[in-house]
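For this depiction, one protein chain was excluded, whereas all remaining protein chains were kept in their positions.
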Amino acid sequence: MKSSIDINCDLGEYSNHALADKDEAIMPYISSANIATGFHSGDPLTMLMTVRLCKKYGVAVGAHPSFPDREGFGRRNMDLGLDELYAILVYQIGALKSICETEGIALHHVKPHGALYNMSATHAEMSRVMIRAIRSVGEELVLYGLSGSEHERMAKDEGHPFAAEAFADRAYTTGGYLMPRSEPGAVYDNQRDSINQALSLAKTGIVTAASGEQIRLRVDSICLHGDHEDAELLAKRLYGRLAEEGVLVKSVR
Amino acid sequence: MKSSIDINCDLGEYSNHALADKDEAIMPYISSANIATGFHSGDPLTMLMTVRLCKKYGVAVGAHPSFPDREGFGRRNMDLGLDELYAILVYQIGALKSICETEGIALHHVKPHGALYNMSATHAEMSRVMIRAIRSVGEELVLYGLSGSEHERMAKDEGHPFAAEAFADRAYTTGGYLMPRSEPGAVYDNQRDSINQALSLAKTGIVTAASGEQIRLRVDSICLHGDHEDAELLAKRLYGRLAEEGVLVKSVR
Amino acid sequence: MKSSIDINCDLGEYSNHALADKDEAIMPYISSANIATGFHSGDPLTMLMTVRLCKKYGVAVGAHPSFPDREGFGRRNMDLGLDELYAILVYQIGALKSICETEGIALHHVKPHGALYNMSATHAEMSRVMIRAIRSVGEELVLYGLSGSEHERMAKDEGHPFAAEAFADRAYTTGGYLMPRSEPGAVYDNQRDSINQALSLAKTGIVTAASGEQIRLRVDSICLHGDHEDAELLAKRLYGRLAEEGVLVKSVR
Partner (left out) sequence: MKSSIDINCDLGEYSNHALADKDEAIMPYISSANIATGFHSGDPLTMLMTVRLCKKYGVAVGAHPSFPDREGFGRRNMDLGLDELYAILVYQIGALKSICETEGIALHHVKPHGALYNMSATHAEMSRVMIRAIRSVGEELVLYGLSGSEHERMAKDEGHPFAAEAFADRAYTTGGYLMPRSEPGAVYDNQRDSINQALSLAKTGIVTAASGEQIRLRVDSICLHGDHEDAELLAKRLYGRLAEEGVLVKSVR
């Protein structure tokens, strides 16, 4: 059984600075933040303010780059050339890296957002280009990606650091993939279910698939969603339960 | 009389990659490029392609950051807080710096665009924040700004490298400022006038104001506009005339 | 004492369609919706979905146009020419009008957003151009604006229908203006205070200024903010209290 686990959360996904309080409330209970870099949400000032929050709470800063799609919150598949994919990643990661440096901290990881995450998870060539773009900005920048996906395979192939991510509030197929959001029951609406799945993933990597079968995943980090109304409460409870079981919330590497 | 002068030009100000040819045509005749960083024009792939052109032709790469105003081409005054001004500059300059690094070359300078250029030229506090943002990304990044303006004063005050810019095709007031574009005759439509003014500025820093008076400016770089139909021709002729007079076209520092 | 009052709320201010539930929850308790038209927030599909909600609940549809400033949520002063101001208003109002028509309902009103609201409230010429833009799309489109401001004066001057708006959760100066958000106490954080002020405004138009003095405003509509976590609860309670006092929640005209 593991003695520590990383908890990551997508933050800075707004352009209304009044919402910064919501992001701060969750900070004490997570170890990694994925900060929106302006292409699906967020903006430079929000990025700067969120980096400052991460510094204050000792949370590792990651870039959360997206397809250029503010209108669709980065959730729409887009048909970009590989050279453009490369360029939009270097741009977004580089922008956040400079914002981190201006605050005297280091950028730690990269987690692709939305449609970019899902498309690249099953598309080897997209994953390879993504990893090369990340490496060109920093060879140490850990890729946070889907456990068992092309993210993991291509990171291994390119010799790039990788953290396998699993989800507290999403149902899994027997093959270890996420149930599509369009299926009933794909997203848990019960906080207890989310906490139980997160605890099991954190301790053993075992998750009960929608079929009832138990499957085992590599799990370096667990993703909590920060945009639920009760996100803070879920994060706090999970943190407490992990503590009771002797599991520390701690960033990878 | 000077033996060399920098010629700078704004490039990458489109999102239609078919236009890259126009930018390439002017490359042999300039020494510095100011590349649009996506806030008034341009996009990551255009930035990458333009950086590659600069590398090919030995042209120094500069960032050309703007207010966030694609709809208005960055030409509208905007009322941003100083913290937001700082953040948008670090974001844009950092993004281009990473794109330069991925191509193995160094970012060389920063020249603010449009309304950001004009507002900060007469606004000490904006100039100071701008220079601090530039320094936080790189202390060596030369600020290209208006000769004799707050750009120059604040750069001196902060101990930051500065290049004084003058314009080939713009009329000057007796005080050494640019005539507002709204005045008749503010922008020369005759190529010969532009070339003659550029030659005088390059060799002696002397320009004939609209009043007829001769004034003297500090001139480290001359700005040519790349969006005229005959931009390439103007650049080529000026380059030839400077060569005849023994003045080399060469980047600052 | 009035027997009815309009309650208006800004809706559709997101691009993440999952948030539509929040907007629907408040619908039973309001009579007018101001729908974001894509320049500070929102997008065409969100507009269409929000128009459908309005139709379902019998809520009057208004356009909520903004300066072109998604990055700043339309809260930053911008320096637009009057011809551009005119054009952005016709564009946004026309777009929502067509979306209403495709659903077989009529666009009812226009309420400017954020910095556009505040700047035009004290700027006669901006208000006049705004009203002319509204009239060019539809002479029947009621302008919702600040009670006692240039909105009201210019609407009268142009012979255009006007609804005077007051705010449940904002402190007033003795002169009848809103306290700037930057002042302490400018925005009420106590729901009871908001409900009491709304009740007084609805029944008598009387509000207690921050100085303690009682002032009287023309009040045709009361604005509730929909982006608070407890917006639905506030709307529901106010609706109940108004019902107890015999005041009907009903759209203007």
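So that you can tell them apart, the chains are marked A, B and C in the order they are listed, and the count of residues begins at 1 in each.
Just so it is clear, a residue touches a chain if its C-beta (ideal position, glycine included) is under 8 Å from a C-beta of that chain, and two chains touch if they have at least 3 such contacts.
None of the values given here were measured: they were computed from a predicted structure.
Asks: Among C:76, C:97 or C:151, which one touches the chain that has been omitted from the display?
Replies: C:97
Asks: Which is it among A:20, A:51 or A:80 that touches the chain not included here?
Replies: Answering carefully, the residue with contact to the hidden chain is A:80.
Asks: When the complex is taken as a whole, what residues of chain B touch the one chain not shown?
Replies: Its contact residues with the unshown chain are 15-16, 18, 38, 41, 43, 70-73, 227, 229.
Asks: Residue by residue, what part of chain A touches the chain that was omitted?
Replies: 68-69, 71-72, 76-80, 84, 115
Asks: Given the full complex, what residues of chain C touch the hidden partner chain?
Replies: Missing-chain contacts on chain C: residues 38, 43-45, 47-48, 68, 81, 83-84, 86-88, 90-99, 101-102, 133, 136-137.
Keep this in mind: only the chains that are shown with their structure count from here on.
Asks: How big is the gap, in whole Å, between where the Cα atoms of chain B centre and where those of chain C centre?
Replies: Chain centroid spacing, chain B to chain C, equals 43 Å.
Asks: At what distance in angstrom does the C-alpha mean of chain B lie from that of chain A?
Replies: 39
Asks: Multi-chain contacts in chain C: which residues touch at least two other chains?
Replies: In chain C, the residues touching two or more other chains are 71-72.
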